[in-house]
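Handing you this structure, nothing more for now.
Only one protein chain is missing; all other protein chains are in place.
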Amino acid sequence: MSVAFSLPDARWRAAEIAFWIATGLVFFVFPSHLVLASQVLITGLFAVSLDLVLGYAGIVSLGHAAMFGTGAYVAGILARNGWGEPLSGLFAAGLAAAAVAFVTSFLALRGEDLTRLMVTLGISLLLYEAANQAGVWTGGVDGLSDMQVRDLFGVFPFDIRGRTAYLYTLAVVFLVFCAARRVVHSPFGLSLRGIRESPRRMAAIGSPVQRRLVVVYTLAGAMAGIAGALLAQTTQFVGLEVLGFSRSADLLIMLVLGGAGWLYGGLVGAALFLVAQSLLSRLNPVYWEFWLGLLIVLVVLLARGGINGALTRVSARLGLARRQA
Amino acid sequence: MLSALPGVLFDGVAYGSLLFLISIGLSVTLGLMNFINLAHGAFAMVGGYACVVATLRYGLPFGVALVVAFAVAAIAGGVLERVLYRRLYGRSPLDQVLFTIGLTFMSIAAATWVFGSGQQPVRLPDTLLGQTRILGVDVGIYRLFLIAIVFALASGLALLVTRTRFGARIRASVDDARTAAGLGIDVERVFSVTFTLGSGLAGLGGALGIDVLGLDPTFPLKYMVYFLLVVVVGGAGTIVGTLCAAMVLGIFDVAGKYYVPWAGAFVIYALMVALLLLFPRGLLRRIR
Amino acid sequence: MADLLEVQGVVAGYGESVVLEDVSFTLREGGSLALLGRNGVGKTTLLLTLMGMTRLHKGTLAWRGEPLAAVPPHHRARLGFGWVPQERGVFPSLTVDEHLEAIARPGEWTAARVYQLFPRLVERRGHFGNQLSGGEQQMLAIARALMVNPTLLLLDEPTEGLAPVVIDELVVTIRKMLASGRMAAILVEQHARLALQLTEETLVLDRGRVVHRSPSRSLLEDPGTLDRLLGVA
Amino acid sequence: MTAALRTQGLSRSFGALKAVREVSFTLEPGARHALIGPNGAGKTTFVNLLTGALPPSSGAVYLGADEITGLAQHERVKRGMTRTFQITTLFPGLTVLESVVLAIFERKGIAASLQTRVANRTAEIHEAIHIIRELRLERDAGSVTRSLPYGKQRLVEIAVALATRPRILLLDEPAAGIPAAESGEVFGVIAALPREVSVLFIEHDMDLVFRFAERITVLAQGSILAEGTPQEIGADPRVREVYLGDEAARG
Partner (left out) sequence: ADPIKIGLIAEFSGPFAAYGRQIGTGMKAWLKEHGDTVAGRKIEIIERDTTGPSPEVAKRLAQDLITTDKVDFLAGFGLSPNALAVAAVATQGKTPMVIMNAATSIITTKSPYIVRLSMTLPQVTEPMALWAAKNKIKKVYSIVSDFAPGIDAESAFQKAFTAHGGEIVGSVRVPLKNPDFAPYVQRAKDAKPEAVFIFIPAGEQSVGFVKAFAERGLRQAGIQVIGPGDVTDDDVLEAMGEPTLGMITTHHYSFAHDSPQNEAFRKAYASVSGAKQRPNFMAVGGYDGMAAIAAVVTKLGGKMDAEKAMEIFKTYKTESPRGPIEIDPQTRDIVQSVYVRKVEKKGGQYLNVEFDRFPHVKDPVKEATKEAAK
């Protein structure tokens, strides 16, 4: 069949495999930065979940922290009340976050972009206030500090260097990522892109647009919840900021920085943002924001479509060069 | 309790005026130009600092300082528009979000560097201090002053946008820049002027707002939710809508705080969500 | 005296990709040109290039002898280009009235005269651009271009979506204006016969090149050649 | 025999403007029915009411024997009613092949599936390619819709609509933007659809209307002005006056 007739297939590319091997190698190459590395992966997973909603289905959200926070609190509250087994905690957190996503999706998915942006933001801010009020459960502003997370599989304790935490996080993130990848390459994934491109046309070919969106929002919610739970379990602390505005806003920045609608954009963006933040704030703890801002501005000016855009263009150039050669 | 109602209403209108003032610049750049300018707060902050420097360091009267605030922010906006913003017009909203957030970060750090991270003092002229009695209600004079400014600004802008050829040209340029240019509209200039105006208004709002909101380098992020809230609830593209939204939110917020203080934090967000669900295109949105 | 418009060896396209390869022609004051060709051959691209909206890789454009390449689009409109874009480009947030006011330039065409040409629009003058039917949008796009009081009218498939009676009116008007000699026109049309009847000269494009050029009348009288040029490959 | 599609007193207002008034209309099974009328007569609005893109102010729509007035748009598609848009409405960022495949997925009810991968659905891909070939779009199958010239996009409109395998096909100026020489072919494809498919099309090109329509309804000011065979309509002086005009002027 001619080139024109092929669809992008779902086979693992060499670059992808290399990417994951590299994340595994981090364990050996940067043994003293595993805590940062786990937080990058967790935030990356959180960003991937936003990518499903934003990059694929085209729904902007400034309140994705609502699900992340729910997951974190559920894992935290369980661990504080004697249910410290991590895997089941993760599962429960994912379910709870999915439930929150499902219920709020009926509010969040109406209207246009800006409306959605503010409704999602409003929902997460309301949850933030609720968590602040429910101090008995959440510890309010002081946070939830008495979590007793048990050893992983009853064998591996969460150590101060974050070795267990990193491997645990990597495994979970990889599995959830595979699930997301599967979603993206499925007919459902194609229909999400259709919705992003034109909801009107989707309706005209018989697609229940609203229902699809509810499904993807719920799925993404579960993923965000799992990410939140991972953060709670690996830091053994949950603060109100898991629901905060800047959590959602930074997430959006990372995703766009990495490039939306690409799945790896979230991971790459999170890595870039958090590593840059960490390095810059070491160099200058007070004014580092300036340099981070400058970095962001430059990325936008020079690389349309984030890192993904830049990569695509570079590889196109290379491809062009090769053909000419 | 009910006897307090006129006072509460007045305070609500005054608070609404404040919300309007800090959002009006964004209502122009986001609402009219369709440019998601999250750095709006940075322009407001520039206006605020300009006002502080003008009054404290140079001892200018408050009224003159307001003009200075407008001018400085407008110039900053005009220059940035020429050098940077212009490249972003055709880009996706997400790129605009990212870009302007980056600028916001830079502005925060820069302001910290120049002015320190502390709160800035403002001295209002004595004539604007204290309360006066109108129809049996104690009203703050400064609040009265804000309300007056807001109504003047809002009606002026609304006329500009809906009644003048320039207003139509702004909207045409935003709807379809290429076609507008093809029909002889100097889109670049229209955008420049509008952006400069929006930045100036942001600066003016920032200067007028300091007395109530305070001023420190985190201003652009701290109040971002409020700017967005007012503009989006009002409906992008209408000045009157922004005004209505600011008033509704202001009155309900104040009344909520006064009558049901235990629900204080929830009122404004819940109201926002409810209003957006009822009016997904904003309170007064041109039908698109 | 120099021609109104002179196009020499134009190579143009979008970004890196080249759509027009070596297009040349001239148009005199008050002249008229039909631009024919199948889908995707570059008719719209040629009009956009005249408006300065594509990337000009090579070649020259001249307006009454003055080079045009560096003139920005909105200046071309002021020079006297009146443009009816193919996808109409009606502004959703402007009313019909505002469409006309926002870009009006002094001249014989006023809002009143335009409304006379399209009485349908009078009834809709308070409607916003996206509250118009397809045909009404097309009328508005034409009306708007007339309000510029152009010396050169660029029409990209102006009859699309118009009812036959309206087309009749339009044809009569354009013919009158051309006859007056004060306005020239370049017309892209899917209905070749209509275009040939209206214009003096015809260019046929294929894959970005001019493959035929002749007086319109001669093509009209030679349906065989016309079919060969436009027929399905 | 019941009508394929029927409306009863269907009306729709925009504010003070009555765009469609009290239209009672019948589309027979297997019809090749044209809807014509002056600009702004309410044709597109009428189609929007049929498909559920707009709710009617009053009146009812029946599909076969069932009333579907309140039914959601996508439900109507599931029941076999598909439309194309006058103002091109496609998936700008998807390729032509992806767009058509997507429509096939929706028809077969597997568009929500997470079980399989798009690239492995050979049956659907082949079907899509077949439709694409029929409309002579095969060279552009891998191109992103956004980058296609306008005329090609009009063809993609039709391809996507055909992919839903409609029983009732509503076409809003399908040939607009397609050169006269080729529009005949496009209509050929449509006319060649199996007879179970009922077609209603809006068109301003009278050559096409009189060549392909077996029945014509004329809408003016929101109401039905006339209905009949092409001969009857062509001869109707009222239709000539408000719509067709003087053929001589166009030659």
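Letters are used for the chains, namely A, B, C and D, taken in the order the chains are written, and counting of residues starts over at 1 for each.
The definition used in the following text is that a residue touches a chain if its C-beta (ideal position, glycine included) is under 8 Å from a C-beta of that chain, and two chains touch if they have at least 3 such contacts.
Since this is a predicted model, take the numbers as computed values, not measurements.
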- Query: Where does the absent chain make contact, in terms of the chains shown?
  - Reply: A, B
- Filtering B:43, B:195 or B:223 for touch with the omitted chain leaves B:223
- Query: Which residue among B:82, B:123, B:165 or B:189 touches the omitted chain?
  - Reply: B:123
- Message: Please identify which residue in B:20, B:43, B:62 or B:142 touches the non-displayed chain.
- Response: B:142
- Message: Considering the whole complex, not just the chains shown, which residues of subunit A touch the missing one?
- Response: 32-33, 35-36, 39, 129, 132-133, 135, 139-143, 145, 159-162, 231, 235-241, 246, 277, 281-282, 285-289
- Note on the structure: Even though one chain is not shown, subunit B touches it at residues 4, 7-8, 11, 14-15, 18, 108-109, 112, 116-121, 123, 129-131, 138, 140, 142-143, 211-214, 216-218, 221-223, 226, 253-255, 257-258, 261-262, 264-265
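Simple rule for what comes next: only the chains that are shown with their structure count from here on.
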- Per the centroid of Cα atoms for each chain, what is the distance between subunit A and subunit B, given in Å? 32
- Between subunit D and subunit A, distance of the C-alpha-averaged centres to the nearest whole Å: 42
- Note on the structure: Here the gap between subunit C and subunit D, centre to centre from mean Cα coordinates and rounded to Å, is 29
- Would you pick out the residues of subunit C that each touch at least 2 other chains? 131
- Touching two or more other chains, which residues of subunit A qualify? none
- Work through the pairs of chains, note which ones touch, and then classify the graph as line, ring, star, complete or other. ring
- Touching pairs of chains in this structure are A-B, A-D, B-C, C-D
- subunit D residues touching subunit A - in the complex, by the definition given at the top: 51, 53, 72-74, 76-78, 82-83, 85, 89-94, 97-99, 101-103, 105-107, 110-121, 125, 129, 138-143, 160-161, 163-164
- Item | subunit B-touching residues of subunit C, taken from the complex the two chains share | 51, 53, 72-74, 76-78, 81, 83, 85, 89, 91-94, 98-99, 101-103, 105, 128-131, 144-145, 148
- Task: Give every residue of subunit B touching subunit A within the complex, in rising order.
- Result: 84, 87-88, 91-95, 97-99, 101-110, 112-113, 221, 225, 228-229, 232-233, 236, 265-266, 269-270, 272-273, 276-277, 280-282
